[in-house]
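After the structure tokens below, expect a handful of questions from me.
One chain of protein is taken out of this complex; the other chains stay put.
Order as written gives the chain letters A and B; numbering starts at 1 within each chain.
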Amino acid sequence: IAETELVMSSWLPPRHPIVVGAMKPWAEQIEEVTEGRVTVRVLTSPLGAPPAHFDMAAEGVADITYGLHSFTTDDRFQRSRIGQFSFLGDDAVSGSKAFWNVYANDLDAQAEHEGVKLLGLFVHGPGVLHNNVRRIETVDDIAGLKIRVPGGYIADLMADLGATTLFMSSGEVYEKLSRGVIDGVTFTYEALTAFNLTDDLQYSMRVPGGIYNTTWFVVMNDDKWNEISAEDQAAIEAISGEAFAELVGAAWNAADEAAIEEIQAEGIEIYDAPAPVLEAIKQAAAAYEQAWIDAIAADGYDGAAALGAFRAQTGVAY
Amino acid sequence: MTESLIGFAVLFGLILLRVPIAFAMAAVGGIGFALLRGWEPAWALTGQVAFDTTLSYSLSVIPLFIFMGNVLAASGVAHGLYAGADRLFGRMRGGLAMASVFSCGGFSAVCGSSLATAATMSKVAMPSMRKFGYDDRLATGSIAAGGTLGILIPPSVILIIYGLMTETDIAKLFIAGVIPGIIGVLFYLFAVRIAVAINPALAPEGQHSEPMTRSDKIGVFAVLGLFLFIMVGIYGDFFTPTEAAGMGAGAAVVIAIALRAMNLRAFIEATLDSVRATAMIFAVIIGAELFTKFINLAGLPDALAGIVLDLEMPAWAVIGIIILIYLLLGCVLESLSMILLTVPVFYPLMYDLPFQSELLQDPENALIWFAIVVVVATEISLITPPVGMNVFVLKGVLRDVSLSTVFRGVLPFWIADIFRLGLLITVPILSLWLVNLM
Partner (left out) sequence: MEELRKRFKSGPPENGGLEIGPILDWSVGIGAATILFCLVLITCVDVVGRYILDTPLTGAFELTEVLLAALVFLALPLATERREHVEVDLLGLLGPRWNTLFSAFAGLFSAALLATFSWRLASHAWKAAQDGSVTNALEIPLAPFGYLASLSCLFCAFIAFLRGIQPPAHERRAKTEEGIL
């Protein structure tokens, strides 16, 4: 008989690769490693809107939640933004592990996740710039393109490069793209197929380590965490953190690989950013990285070293 | 499972004590959640749900589609529809009742709500049916029933809400409603014919109808034009279904101004009616959100799916039970609360049921077909005693008619609806043909 049943609120569709390939397997692992003393029930539908999921764990609406740090527009997760920059990782396993190692260890991620136990941190596969107007050869080709961006660093970067940036929920992208409201989108490969965008896109420009990324958390309600015995806590921690980063990264990678095949079959051209474009991205990116480094330096953190460590772990050279 | 059933029982108790449905759902949901997870989480959930629900881009279509219908109602185009339908059917016995049904179907094409359709058409069609000596039963029944078409023929606020709940493409849901809606009109026309054949006293001989005035013709063109504007806009990829609501409302205002059929006062009234209806609908949505979060936490959808799969029940039996539940709930509840309460429980089954029909084995098709079946089943609730909202609308307009008269009047249409429901369940292609053409 389970001593503790944990309720996980999951807002991604039940068949999303992350839910199927990481959240549910991890929930089962928790039951295994605690020999059934702790079980996790993944709810079919979420207990709140996606952006509410961090607070939901803190307030105990659910026991375990996951979500994006960028859901909140306030400054709560300032140091997490290390995972949003360009040139961070070419696959989700190395990226997620580096993100966990650097953010959790060097940048004290737990301190920014106030009121919850931080169990997992991860990123998705490398972000790509997709559009249906032209193959981007120079920076001038970006000018005037209407690009949907998720907000944050990539929104600023695309605006710097001359694009008109638009915000909408990811579910709206299909309708807006097929009606010509937007010309393109910054997305992973996986999202391209998940949102049925292959018919409406033609060019996917790739940047070493991704043009952007998005950072995610997995957290547990503090009180619930403290209910669990020290032995079981240790068992859960052993399959969380870096191990979870590997699990979820592999799920993203598999989804990206399947998506790339489909994208290529649909005749979308995937190409590397030409040198002048890459140079412009590097310059703009450096300014944002510096601003972030300065901002967290005020709290006594070495952002430059953290970024260096991140890239050393993922092996991205640019 | 047990917790969920207790929750439903308490909910119905409160509803019987005349607590507004929205507040009853919110209270049972919130307290149920607190009992399962503690008060602090329940308090947090309450504020979060109440606020986040209203902060929604997709739900903005609700006030906009309602506003569109109300502006058109106030601008008098419904009279043109009725006069036009009268030209088609006027010469037959019961022709005015058939004209009512037909023009209800027409007005549904520019109005997202069933009650607004019934309220609008009753003001147009009732006076002439009374003048020509129609039995009150047939007269009121045809309008109360015809009004139910409002949520099946696009645009439809209910189908939008279903689409958001189940992540189904709204453009596809809209197009799926067209053929079942037309079938609804045809069945209702039949129902009138059969009713007057059985009891000729219900309606006088056919009359020579008055010629349509110029403004009547303009009204027909306005409705037809606006419907085409919305459909071409959505399916020609000019704007999204969400944007269609705003564009339709804008076009309705332009039409109303161009027709000069509406003064400022009527315009303000139409607007105030729309915002009040919006507040009322959101209250129901917020209440249902809280209630379904409790149900979800209590594990009802999972338990239900488990039972159905364990017993290896055939798909038709499961669908049959679900429809029976809808018809029973329909005695007391109206369509919006019913859909909000039950769809989250039932729709996951559409992924797992072993459908015989090859069409339905694709879960997306199954969800669209289920939407149409559920909407028709809940439409019936609007004319099912003892609590039938459309019947109450008619009763509100005609204070000298008794409720039982209207309920007896809708009986032929109620029977027609049951036949239509059976047809739509057994022949899924009727709902899916246009979808698969897209």
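Assume a contact is a pair of C-beta atoms (placed from the backbone, for glycine too) under 8 Å apart; a residue touches a chain by one contact, two chains touch by 3 or more.
Predicted model, so just to flag it, every value in this text is computed and none were measured.
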Give the residue, chosen from B:157, B:256, B:322 or B:421, that touches the chain omitted from the document.
B:157
Out of B:10, B:36 or B:50, which is the one that touches the chain we can't see?
B:50
Identify the residue among B:135, B:334 or B:417 that touches the chain left out of the display.
B:334
Any idea which of B:66, B:85, B:99 or B:125 touches the chain not displayed?
B:66
Just checking the interface: what residues of chain A touch the absent partner chain?
55, 72-76, 146, 151, 155, 164-169, 172, 180-182
For chain B, the residues touching the chain missing from this view
14-23, 26-27, 30, 43, 46-48, 50-51, 54-57, 59-60, 63-64, 66-67, 70, 73-74, 112-116, 119-120, 123, 150-151, 157-158, 238-239, 243, 245-247, 249-250, 253, 266, 268-284, 332-337, 386-387, 389, 392-393, 395-397, 399, 403
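Criterion: only the chains that are shown with their structure count from here on.
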Suppose each chain is reduced to the average of its Cα coordinates; what separation in Å results between chain A and chain B?
40
Going by the contact rule at the top, pick out the chain A residues touching chain B in the complex.
7, 13-14, 41, 43-45, 47-49, 51-52, 55-56, 59-61, 168-169, 171-172, 175-176, 178-180
Spell out the part of chain B that touches chain A in their complex, as residue ranges.
37-38, 40-41, 44-45, 48-49, 52, 57, 167, 237-242, 292-293, 296-297, 299, 301-302, 344, 348
